[in-house]
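One protein chain omitted, others in place.
Coming up: chain A.
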Amino acid sequence: MTTLIAFESSADETSVAVVKDGKTVLSNAVATQINSHQRFGGIVPEVASRHHLEWITKTLDIALADAKVQPEDLDGVAVTYGPGLVGSLLVGLMGAKTFAMAHDLPLIPVNHLAGHIAAANFNQPIVFPALALMVSGGHTELVLMEEPNDFHILGETFDDAAGESYDKVGRLLNLPYPAGKAIDELAHKGQVTIDFPQAMAKEAGYDFSFSGLKSAVINQVHNAEQRGETIKEEDLAASFQAAVIKALVGRTKRALTDFPVKSLVLAGGVAANSGLRAALTDLMADFPAVDFIPVPKQYTGDNAAMIGAAGYWNYQDKIFSDLDLNTNPGLDFPLADLNQQDNE
């Protein structure tokens, strides 16, 4: 049995968790700064960093108390070292390193994106090889995994991330930041009345682009305003969401067709989207041999439990760091070598 404590502070959630064997969450203390950043319509990095320092010892104490464990019951300290905001990352990183030094525990560096994907293990163990659709506020990626801890990007966004496009459309509709959940709810009350263009629909490969869609939504609203018409917000949300889902599902379908995987993981903040979950569930009818493993809704947003899950992969692979570990704000997975894949 392996029990890890995990620290996450890459954006605007301060979180510490205790996770057993990478799949059982003993505790998951999350402090969210959402109300603070809503004042500014987006995350202000310096404000975020300040809040992290206000909450680091509180979340640490809560995580240990909730899990009913003592430092001596732990086997390692997992921490997000990237990607994310450098000032935010630093608080969790320094906190984790200090805790590791204080209790002479191994330090385990974790990629935040690997954490999002590993959270699928809280649903059911990921079956390999696996494909992961990683959709969050900062990333939109199709990731191929031959085995645990092996990540290769098949496709990614050229511009906005999916969650980012939700947040930008949300700003247009005067919805509080982040707007993903609110648009999702609006969309369910509306009809798809506008056929938004799907960027790169005809191009080969597995990449995404969402900035064209965002501009199309903005133009639609401005043109309607100029003609003195009003568009029902619910219909606009439904039409926008349909276009996002179509793009995500289309590329996922192509990847599932080209790569014979055993499971499809849906991860990241946008994985909470009910329309996307439903559309992927439908798609799976075409792929009966593939398990669909969406991350449980409560673990789709940023949290430390997912870092404990990914940290367990590293622990098993003996990937540890010294106390000089630094943040890596631009950390990402390597790209898949598609030529080599074809030859295999």
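A few remarks follow.
Quick note on the criterion: a residue touches a chain if its C-beta (ideal position, glycine included) is under 8 Å from a C-beta of that chain, and two chains touch if they have at least 3 such contacts; residues count from 1.
The criterion applied here is as follows: contacts and distances are computed from a predicted model.
Taken from the listed names "Phosphonate ABC transporter ATP-binding protein", "DNA-directed DNA polymerase", "Recombination protein RecR" or "tRNA A37 threonylcarbamoyladenosine modification protein TsaB (TsaB)", the protein name that UniProt assigns to the chain not shown is "tRNA A37 threonylcarbamoyladenosine modification protein TsaB (TsaB)".
For the chain missing from the display, the contacting residue among A:S209, A:N273, A:T300 or A:T327 is A:T327, taking the whole complex into account. From the options A:L90, A:L131 or A:I293, the residue with contact to the unseen chain in the full assembly is A:L90. One of A:L4, A:A17 or A:V30 touches the chain omitted from the figure, and that residue is A:V30.
Along chain A, the points of touch with the absent chain fall at residues 14, 29-33, 35-36, 39-40, 44, 46-47, 49-62, 71, 86-87, 90-91, 93-95, 97-99, 101-104, 322-324, 326-327.
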